[in-house]
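Got a structure for you, questions after.
Yeah, one chain of the complex is gone here, protein chain that is, but the others are all in their spots.
We just call them A and B in the order they show up, numbering each chain from 1.
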Amino acid sequence: MSAFFIVLASTLVGTVLSCVLACLPGLHVYNIMGLLVMFIYLLADYQIILPPEAYLPFMAGMIVGWSMLNTIPAVLLGAPDESAIFTVLPGQKYLMFGRGFEGTMITGVGGLAGLFILIFIIAPLAPILLPLLQSVLRPYMGAIIWVIITFILMSEWPKGGNTGPAGFAKFFDAWKSLAAGLLTFLLAGFMGFILLYRSPISTEMAFQNIMPAFVGLFAIPWCLLNILSAAEVPEQHIADSLDVDAATILRSAASGGLGGSFAAFFPVVTGGVGGLLAGHATAQRDERVFIMSQGVSKLIYYTGAFMFFFVPGLGLTRGGGAWIMKSLYTPQTSYDYLMILGAIAIAGGVSYLMMEPLTRGVIVLIRKFNYRYISLIALGIIMLLVFLVTSWVGLFIMLVGTGIGLLPVLFASRRLNCLGILLLPIACNMSGFGPTIAAWLHLV
Amino acid sequence: MKGIAHFASGVAAATFFPWTLAAAQEGNPLYFILGGAFGILPDTLDFKFYRFFYKHDIYIEPVPNETTPQDIADRIAAGVALAMDREKMVRIKLSTIRLGADYWQQYTVKFDAEKQQVMVKFGPVVNTGQVPVPGTEPEKGAVGRAALPCPLHITYDASSNVDIFDGPTFGFKKDNQNGMTFHFLPWHREWSHALTMGVFFSLLLLPFLGWRAALVIVAAYSAHVLEDQLGFMGSNLFFPFTKSRAQGVHIMRSGDSLPNFTTVWLSCLLMFWNMYRFQAAPLHAIGFFQIIFWGGILPVGFFWLVMKWLTRNSKTAGHETIDTSEWEESVSV
Partner (left out) sequence: MKETVLPGHEQQSSDIKCSSCGRFVGALTRCPHCGARVNKRLSVRATRYAAVFLSVVGLGLLYWMAISQKIPTVKIGDITPTMNFAYVQIDGKVSSDTRIFKESGLVRSLRFDINDGTGEIPVTAYQSQARELIEKGLVPRPGDHISVAGSLSVAADDRVQLRIQVADQVSLVQEELGRTPINELTSESGAVLIEGTIVKVMAPQPGKKQPWSVLVADDTGTANLSFWEDVYVDMESKDKLIQGQNIRLRSSIKLYKGKIQLGLARAADLEFLDTTLTTPTPMKMLQRADSLTIEEITADLKGQTIETEGRVIQFQESPTPGKAPTRIIIEDGTATVTIVYWENVTQELGEKKPEEGTRLQVRGIVDVYKDTIQLKVNYADQLEFYQMPPTKPEAKPDITLIGEIGEPGEGEVVTVSGRLSAPKSIKSGVIYPLKDKTGAIQMLLWDRNIPGEFRDNLASGKTVTVTGELKLYKGELEIIPESSHAIRIH
């Protein structure tokens, strides 16, 4: 069968599969990719060697489809309980207004805009620009990560201290949330040191050392709070059109494009961090711009980071997807790059077309079934996944991560502080004193 | 300006010093961190520390469904009257009215210097992005009015929206013109945004971090102070040698997106240029103007042109904050 049809078929299968899986709350595409890689190794043990034209476009399709459609559970599958949490996310606001469909689709438009930016601007410029950026910035990567950490910690604003007379009581009331944020960052960072230097997960599964922690930090709290939520999802209205115009799309594309590109290029910086930086830098107030730019940023970050792995001659490994691929495949020529670009373009179009029917489908689902049960099922699936890959130890790590991941949500600080699990140990490593700290902690 | 603009310009200022880059190459990010931290520090000092200890004379804490605009106007006028009897500034704290995790009852206070009165009016419920919640726009509601006992000199905006998070502080102080000067957020930039404070911090940390760190601190701190002078409020630049804020040059507002973005982007380009220049043997040959043109002028200019073209016919959308400059006569509640 010609390579063209293999690439096309595997792209479509990967995209459709990930679009469906993306509707499950809490499930991350990197978890699925990790499983797939293990499956490929298993096949290799039985002398069944899959050609790269089969699995590379499949992975690309998975990443594109998931980054486009994972908005659906984020917006629709969880009512924010204002008696338990402090911050209502913009997508959730749309849900509580009965405009969840619109919120999801606006993010999808952002994803589509991100796809255009990626294919027509970033992809052609990457082979020219990235080597220049890499050569200039590489010696300073450690310092840049530290600068980002400094900004994350210093830019958090106190949530309390808005009433009452001046004094220490007011000060402590304000600083409770900041202290929670700092504590979250440090605890996550400590956990990161443990997992990077002396993970209790078996060495055979070391490539998934961080996975249970990430599931615990981000996915489980989400599911758990949905299950415990006392809020109900109002009736959702299916809009005929979206309240966006070209100017809104352009502003979102610019803001999200910057954030996503930044996150895709710099190591350790995730889409959330990129979105934070770009959001602050572009000072957008319009909520439509905010959620649309999140769609742009997410797609460019996940897909762009994966795509950069294939830029000829660069060897840039960014994002979990590229790290997973690195153990499986080494890109050789422009052939790989163009194949991946083609797969991304096809996957992007297909996943956007699947956005509306899947969104409608999930809205019908939440009408019929309580969203709490859906979150419970998702919770079970995620825990099973963790157990299958990393066994009981992984479940325990996931539990600890859940505790840390709940702190920012329940104590009024930013979830972004959980990224200390990667930011802190890696920044220390890049600066050369990571092993010193690990030795001081008796981890090595 | 927004925090990220100050932060980025602080880091950019740090990169002009060769030891910043040399140390970073050896794995020491200290000067980078100092640049960013001291670039954002003036606002950190005010908003995360000082304001919680700033004592007020009058606290206005409206109660939903009970407090009327007239109540608020009367209390403000009372505060101005109090200031007439004092030499020191009378400080009035206006609290916000939180209705939900993402809902705030907006009210507006406006000083009419000509008519010598203060007016208060409730607006719509807004979200944390200060965007009105549809369906909460007030009907032709009451306007609270209270006469002021003396002429008022306004140094900032005459109209203030009180909506999200922490409400503003109004300061009233007798001036030399037989009237009262109105100070908006008197605690902000009272001492924190002084060039002398940058020197103070650098001297404080000099014995511990060395003269190189001290220079970076001064540069980053000064960048913040000078950027804020581009706005309206101004800063007390030479505290403790000067006592009051020097007016800004009124070029921009702190929340304007274009100046903020331009500052951040320009700072990034300058950082890149400094890092490029510091290379011993650059693999690529690029010039400063090439970076500014290809990295700055071209993409930003293109974006601006396209935005202008796309918005050429659009009116202000309903997503903007409601313009409360029109104060219609109405019956007080």
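To be clear about the criterion, a residue touches a chain if its C-beta (ideal position, glycine included) is under 8 Å from a C-beta of that chain, and two chains touch if they have at least 3 such contacts.
Model, not experiment: these values are computed from the prediction.
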Task = Sort through A:Leu12, A:Ala231 or A:Leu422 and give me the one touching the missing partner chain.
result = A:Ala231
Message = One chain is left out of this view; which of A:Ser199, A:Ser375 or A:Ser413 touches it in the full complex?
response = A:Ser199
Inquiry  = Contact with the hidden chain only, please: which subunit B residues?
reply    = 27, 61, 63-65, 67, 97-101, 103, 105, 122, 125, 133, 135-136
Inquiry  = I need the residue numbers on subunit A that touch the omitted chain, in ascending order.
reply    = 37-38, 41, 44, 49, 51-52, 79, 81-86, 93, 96-98, 160, 162-164, 173, 187, 190-191, 194, 196-200, 203-209, 224-225, 228, 230-234, 323, 326-333, 335-336, 393, 396-397, 399-400, 402-404, 406-407, 410-412, 432-436, 438-439, 441-444
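The criterion applied here is as follows: only the chains that are shown with their structure count from here on.
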Request  = Indicate the whole-number Å distance between the mean C-alpha point of subunit A and the mean C-alpha point of subunit B.
outcome  = 32
Remark   = Contacts from subunit A onto subunit B in the complex sit at residues 80, 82, 85-88, 93, 131-132, 135-137, 139-140, 142-144, 146-147, 150-151, 154-155, 157-158, 161-163, 165-167, 170-171, 174-175, 178, 245-247, 250-251, 254, 277, 280-288, 290, 427, 430-433
Task = Mind listing the subunit B positions that touch subunit A in their complex?
result = 2-5, 7-8, 11, 21, 24-29, 32-33, 36-37, 40, 44, 47-49, 52-56, 59, 61, 95-96, 100-102, 127, 129-131, 165-167, 255-257, 260-261, 264-265, 272, 275-276, 279, 282-284, 286, 303, 306-307, 310-311, 314, 319
